[in-house]
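The structure's right below; bear with me while I get my questions together.
One protein chain omitted, others in place.
Then we have chain A:
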Amino acid sequence: MEGSSLAPSLKNIAPQQEYLLQGSILDAHRDTLLHRLRGLCDNAESSFEMFNDYEAVYTLRNSSTTQQNDPFLFRVRRALDHPDAADHIRYLGNAEIGLGDRRPTLVRACLDVACSKNVREFLTEMGFRMDHDYVARGVFFHKGRMKVMVYKIYKLIQPGITDAKNLEQLGNSHVVELSVVAPLGQEQIGEDMKNFADQLKPLVLLEKLDHKNL
């Protein structure tokens, strides 16, 4: 029932795909990486673009999806450093298989929609429940249409409360993500990303990670 109500709005959105390479950098070496990225990416002269986002992942299960292991997930993001900005809801598909290992990056369906603040209540009303949440805080860079993010994950001791006291950093590394969101069928971008990732290589290993094995 939810699927049919969502369908009309989704039809208006061009199908996009996210090309993704992921890795991590130990906290101690983060500044070295930022320095290098600043040199490699656009706007080298301006200061770092920071972000501080709270992401809550909502999941929906009904009788038709219980048979599958992969639940239906919506990721709702809110910028903690820009309280006036619209919330953002994102659907990510599973990694596409088919072309096998020939593709240099992970490719998955991706839908991004800006939405109003009450999206959480809306989702809860529809039967979604919050699966997990975290705060991502870090820096992002642009290089053409590529986006590089270096950020720290903070888990919330009490879900939903983003007070500094409630945050606890996860691990001793920052996540490094190189991603491009592009319309269907632009396989070339994967090669570009691979080349870019190679430039960071001794420092960070950006990989096509198989999320199924995590």
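In the analysis below, a residue touches a chain if its C-beta (ideal position, glycine included) is under 8 Å from a C-beta of that chain, and two chains touch if they have at least 3 such contacts; residues count from 1.
We take it that contacts and distances are computed from a predicted model.
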item: Which of "Protein misato", "Ribosome production factor 2 homolog", "T-complex protein 1 subunit zeta" or "Mediator of RNA polymerase II transcription subunit 8" matches, in UniProt, the chain that is not displayed; value: "Mediator of RNA polymerase II transcription subunit 8"
item: Full-complex contact with the absent chain, from A:Val76, A:Ile89, A:Val139 or A:Ile153; value: A:Ile153
item: Options A:Leu37, A:Ala182 or A:Val204, residue touching the unrepresented chain; value: A:Val204
item: Among A:Glu45, A:Glu121, A:Asp163 or A:Asp198, the residue in touch with the chain that has been omitted; value: A:Glu121
item: Selected residue (touches chain absent from view) among A:Lys117, A:His132 or A:Arg145; value: A:His132
item: Touch list for chain A against the chain that is not drawn; value: 22-26, 29, 32-33, 55, 57, 61-63, 66-67, 69, 71, 120-121, 124-127, 129-134, 136, 153, 155-157, 159-160, 168, 170-173, 175, 202-205, 207, 209, 211, 214
